[in-house]
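All protein chains of the complex are present and in place, except for one that has been dropped.
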Amino acid sequence: MRFAVLGAGRIGQVHARAIASVDGAELAAVSDPVARAAEAVRDRFGCEVRTVDDVEDSSDIDAVVICSPTDTHADLIERFSRAGKAVFCEKPVDLDVQRVRTCLDVVDRCGTALMVGFQRRFDPDFRTLKEAVDQGQVGDVEMVTLTSRDPGPPPYEYIKRSGGLFRDMTIHDLDMARWLLGEEVESVFAAASVLVDPKIGELGDYDSANLILTTASGKHCAITNSRRASYGYDQRIEVHGSHGTASAGNHHGARIEIAGKSGFTRPPLLDFFMSRYAAAYAAEIEAFAVSVQSGTPPPVTGHDGLQALLLAEAAVQSVKEGREVNVAELHF
Amino acid sequence: MRFAVLGAGRIGQVHARAIASVDGAELAAVSDPVARAAEAVRDRFGCEVRTVDDVEDSSDIDAVVICSPTDTHADLIERFSRAGKAVFCEKPVDLDVQRVRTCLDVVDRCGTALMVGFQRRFDPDFRTLKEAVDQGQVGDVEMVTLTSRDPGPPPYEYIKRSGGLFRDMTIHDLDMARWLLGEEVESVFAAASVLVDPKIGELGDYDSANLILTTASGKHCAITNSRRASYGYDQRIEVHGSHGTASAGNHHGARIEIAGKSGFTRPPLLDFFMSRYAAAYAAEIEAFAVSVQSGTPPPVTGHDGLQALLLAEAAVQSVKEGREVNVAELHF
Amino acid sequence: MRFAVLGAGRIGQVHARAIASVDGAELAAVSDPVARAAEAVRDRFGCEVRTVDDVEDSSDIDAVVICSPTDTHADLIERFSRAGKAVFCEKPVDLDVQRVRTCLDVVDRCGTALMVGFQRRFDPDFRTLKEAVDQGQVGDVEMVTLTSRDPGPPPYEYIKRSGGLFRDMTIHDLDMARWLLGEEVESVFAAASVLVDPKIGELGDYDSANLILTTASGKHCAITNSRRASYGYDQRIEVHGSHGTASAGNHHGARIEIAGKSGFTRPPLLDFFMSRYAAAYAAEIEAFAVSVQSGTPPPVTGHDGLQALLLAEAAVQSVKEGREVNVAELHF
Partner (left out) sequence: MRFAVLGAGRIGQVHARAIASVDGAELAAVSDPVARAAEAVRDRFGCEVRTVDDVEDSSDIDAVVICSPTDTHADLIERFSRAGKAVFCEKPVDLDVQRVRTCLDVVDRCGTALMVGFQRRFDPDFRTLKEAVDQGQVGDVEMVTLTSRDPGPPPYEYIKRSGGLFRDMTIHDLDMARWLLGEEVESVFAAASVLVDPKIGELGDYDSANLILTTASGKHCAITNSRRASYGYDQRIEVHGSHGTASAGNHHGARIEIAGKSGFTRPPLLDFFMSRYAAAYAAEIEAFAVSVQSGTPPPVTGHDGLQALLLAEAAVQSVKEGREVNVAELHF
């Protein structure tokens, strides 16, 4: 299976490396408006540089991985679905719900595969936890608790175009919530604050949030988010059920501990999502390749991307109105 | 300093033992309508059995510890405050906010000491965490996360008279939130479900809840409660701040681990609040004795009891209305 | 059961407190050549001050707890055994093997109970580990690993009279080894160094040691000792068997962790054997009381004391000769 990567930035490189490491997958081409960026990927992974138009016309390309800026996602998805390619697209499909819907309609009509990049579902630890939950090791799931804290806030320029904390950062937790609860979320309450950097507030965004999601049967998911954690990239899951609780923990820089006069100290956490989720990115591409080759639906669909975005929209509205927002009442 | 314990039930015995273990404190008398219960305490700790009337008239009693049923608390507090005794009362002062207020007014007029029993503040681990936070070890506090899960639900009879999950169980977390946030809580959102036992729902109560509290400056506290945890008494604190995060963990049955074919296993948690908080109960009584003897205000006042109850009331209303409730809008 | 404590020093106070906390045990008298020390115990625990002669003649004393200096142990054991009292004696019975033997002969002839103070066997964590091992949770025991490090070396004066590292400190591990291996130790290899303080070497002692014990069937116990550990009192056990490994861990000052820029830090360990083993000392006295009252042999006998001393002698000889020493070849 031959891939083209569209966009040779940070996340494009992550996916290029992932493709190179997957048996049966081959990185055939890379595309980027910045020639130097595309060439760097070519030199590192031994593929060709092509324009997006060329890729679209290439009969030797089976699938594209879209790593370009968010506002190009929906157009590219439509274009390559129409060209009959399998498409993997980094989240989000678009920041506008209506645009996502029309895009997914196009994909549906094309009958091609679309997978959206929620890489956390492919993290080996989270996967093992999920399997344990599915095997009933904690009984009936009752409460999910998700903690996600970034080492530090992104640049202001990024924040401006990000769609805000809920659509950019929380959206990963919203997808995890759906995945782990095993039942669709019905309502969302969100509280958000500016505690890390007042400038983020001036840009109309938040840097700290807590959410409670509720399903029809009354299961809860509590989410804690912060744009700052001095000790690294804090990513934890806890699933509480009728028979017990399963938890998945953090990745320290090394598995060592130093005991001295002032106590026992372990290193800080990995402080970059790419190192923290390196294995997840590789497993994600592998799962995409397997689904395309076997003709089964991708493990994370465009619908999953849409649902997570709807929950983010509900969160935005909840903060504005100080009340629980039912996803069904959202109008777009 | 000579004490009388009013109520020789489970919690009365805990306090009797605590008094016996504190230097400078002496258990002089115990009182209980059930003679056998009072005599058991007498035999175990070597004090006298007296009626409540006798205790009230006893010039050799400096302080009373009220461990009788909740609906007697406010009356006994007023009575013994008028009698000039220092009073320690198990939470809550009363389940009715108005009754608490009139009771606290009486105490104020008497000018006597009243301490309310939120023993968690005296747990050695939580205290060490609080000291670290106060010393600035996590910087400015931004988010507090509290997890409290009971091993199993109490008897139905207890639930009926308990005032419900928020006033009975969550109230401890509400007090911890106030203590740890270092700022008064302004608004409360609560979501509650019946997931453990439908009978609890039939009694008009909940067994599972998640709350988000917010202060004026936008700090949050997230609380997770369940009436069931197969692995014991789950009690955790996390305080996230601008420079780091402090956490306090659980008490396992023993500090051992067994590694075998199916993994590494540590024993379940202590499964009873009395063993889990044994050290806290002793430290609590000691702090009360110290405050009375030194004439300083007790570390947990009637006002603290009232504030925690108001937060519980806000939670009750929030669940009913599906919105964030501002404590200031509560009318009683 | 009424006790007298002989010796009101540090360890005497520990035992006085232990007796006071055990149901059915009563501290009746304390004895110490230093009147002030005895009076302090009397004032704290409410017993009488008596001379050793008086205690010997007291018909109201059932048992004595010997906490006087080591060189008085054997004489006092003999004297009180002859007086028909049950005797609990702090380790060691004597530093001279021959003296221990004659003393134990006297006790045997008197038919009275003698228990030797190896408190670690009564530590709740170690006991839980031992029970798990006895239940076969690790299969057949193959290797025991013991780590014992003191926070810092004792005063030079203490070292001079201590009998040396093996007879004073390692002896606790030697007893643990016998307890956990479930088979008598046949040979001992010991390597010892002076790494902490050259003065300790000048006094003819060591401050750092590693030992390997071997049983007839080839099971091993490895022991690591140091007189210095900057992070507190380091006391660990690991029992490796055919089906797994059981381990018992350390006691930190509090169950908290602070995460910050430089990592995740837990407090140092408890740094004093009395706080670390507080629960063990109480359980030890309780086990003694139970054995005396039920007429069953004490859980740690004079023979156990002798065997541990013999292993220490073998260690001393092993260091001298740079070879494994068989306990059977020791001549006294």
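Chains here go by letter, A, B and C, matching the order in which they are written, and residues are numbered from 1 within each.
Note that a residue touches a chain if its C-beta (ideal position, glycine included) is under 8 Å from a C-beta of that chain, and two chains touch if they have at least 3 such contacts.
Just so you know, these numbers come straight off a predicted model, no measurement behind them.
Novice: Thinking of the whole complex, not just what is shown, which of C:83, C:143, C:203 or C:330 touches the missing chain?
Specialist: Per the contact definition at the top, the residue touching the missing chain is C:143.
Novice: Which candidate, C:31, C:119, C:245 or C:291, sits in contact with the chain we can't see?
Specialist: Touching the chain that is not displayed is residue C:245.
Novice: Which residue, C:44, C:82, C:101 or C:228, contacts the hidden chain when the whole complex is considered?
Specialist: Spelled out, the listed residue whose C-beta touches the missing chain is C:228.
Novice: Would you write out the residues of chain C that touch the absent chain, in ascending order?
Specialist: 139-140, 142-143, 145, 147, 149, 187, 189, 191, 193-196, 208, 210-212, 214, 218-220, 222, 224, 226, 228-231, 234, 240, 242-245, 321-324
Novice: Across the whole complex, list the residues on chain A that are touched by the chain not included here.
Specialist: 124-125, 128-129, 132, 137-138, 243-251, 253-261, 267
Novice: Write the list of chain B residues that the hidden chain touches.
Specialist: Against the missing chain, chain B presents residues 229-231, 252, 259-268.
Keep this in mind: only the chains that are shown with their structure count from here on.
Novice: Distance from the CA centroid of chain A to that of chain B, rounded to the nearest Å?
Specialist: Each chain reduced to its C-alpha mean, chain A and chain B end up 41 Å apart.
Novice: Taking the mean of the C-alpha atoms as each chain's centre, how many Å separate chain A from chain C?
Specialist: The computed centroid separation for chain A versus chain C comes out at 57 Å.
Novice: Can you list every residue of chain C that touches 2 or more other chains, as numbers and ranges?
Specialist: If we look for residues of chain C contacting two or more partner chains, we find 259-261, 267.
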